[in-house]
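Have a look at this one.
Every protein chain but one is kept in place in this view of the complex.
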Amino acid sequence: MAVCIAAFAKENYPLYIRSVPTQNELKFHYTVHTSLDVVEEKISAVGKSLGDQRELYLGLLYPTEDYKVYGYVTNSKVKFVIVVDSSNTSLRDNEIRSMFRKLHNSFTDVMCNPFYNPGDPIQSKAFNGIVSGMMVQTG
Amino acid sequence: MADEAPFQFLHSELIQYIYKSADTEDTENGRNISKLENLGCRVGQGLIERLTKDAPRFKDELDIMKFICKDFWTCLFKKQIDNLRTNHQGIYVLQDSQFRLLSHLSAGKQYLDYAPKYLAFTCGLVRGALSNLGLRSVVTAEISDMPACKFQVLIQKM
């Protein structure tokens, strides 16, 4: 399960960041922020390089000693990032995929919610709930 | 997606409401048109988010415009745009020879002077959709012979 889940706007400012309380939140902020580099790289790679680059799921952005960072970009250029603990090797790629799908679906609902103003940070409880479901349950 | 009949009725009522609730001055300086367009914009944003949920990532601008002409339009109006033209400089012209929101108004020039307000919302839909897909644009429309109409999309080069 994820240790940190984040969503960024088109303009790359955070719409939502949540990480496990046990670990240093700041570190995650740095990690996900940096991951944007790779996300952008992969987004801009669309069309240029061959192979099926057109999937929304961007796969493993980059591994670090402690974490694996996965990325996903919607067609509206909203990015989701899921950070998984490296020790957690049981997690298969398609599980990550489905997590992202869940996020995306939930986000779509947020977007379609009249009380949400596109571009604002995500406050939706529903979304939060989905995220909590994916996060490492601590204690 | 909502079935088209309710959508059409709601759309007409929306226009009625906007124009009734505003004073003439607003109508003159096009504030109502803008109001409608803005409503459309927000709807477009939400709608496109939903429609592109399962679509593959777009290769380029043209790819996006095609999506608008096909899936987006079909979802809204049960038909595709009949003709898409572009100068490859960010200008796109979308022609709909049977625009749903006009078809019940008239066939020909009758009520032509009222037609624009029936396009504003759709202009907004397109702009909203595009903006949510990361393209800032200005969408305008032209009708010379209902129910056919043209939408012109001018996309800002980043």
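Descriptive notes on the structure:
For clarity, chains are labelled A and B in written order, and residue numbers in each chain start from 1.
Methods note: a contact is a pair of C-beta atoms (placed from the backbone, for glycine too) under 8 Å apart; a residue touches a chain by one contact, two chains touch by 3 or more.
By definition in this document, contacts and distances are computed from a predicted model.
The protein name that UniProt records for the chain not on display, among "DNA topoisomerase (ATP-hydrolyzing)", "Ubiquinone biosynthesis protein COQ4 homolog, mitochondrial", "Trafficking protein particle complex subunit 10" or "serine C-palmitoyltransferase", is "Trafficking protein particle complex subunit 10". Contact with the undisplayed chain is limited, among B:I15, B:L119 or B:L133, to B:L119. Listed by residue number, the positions of chain A touching the unshown chain are 9-14, 17, 25-26, 29-30, 33-34, 36-38, 40-41, 62-65, 86-87, 89-90, 119. Touching the omitted chain from chain B are residues 29-30, 33-34, 37-38, 109, 112-113, 115-117, 119-120, 123, 127, 136, 138, 140-145, 154, 156-158.
Here is the rule we go by: only the chains that are shown with their structure count from here on.
We define each chain's centre as the mean of its Cα atoms; on that basis chain A and chain B are separated by 32 Å. Residue ranges of chain A in contact with chain B, taken from their complex: 10, 43, 46-47, 53-56, 73-77, 104-105, 107-108, 111-112, 118. Residues 42, 45-50, 52-53, 55-60, 132-134 of chain B are the ones that touch chain A when the two sit in their complex.
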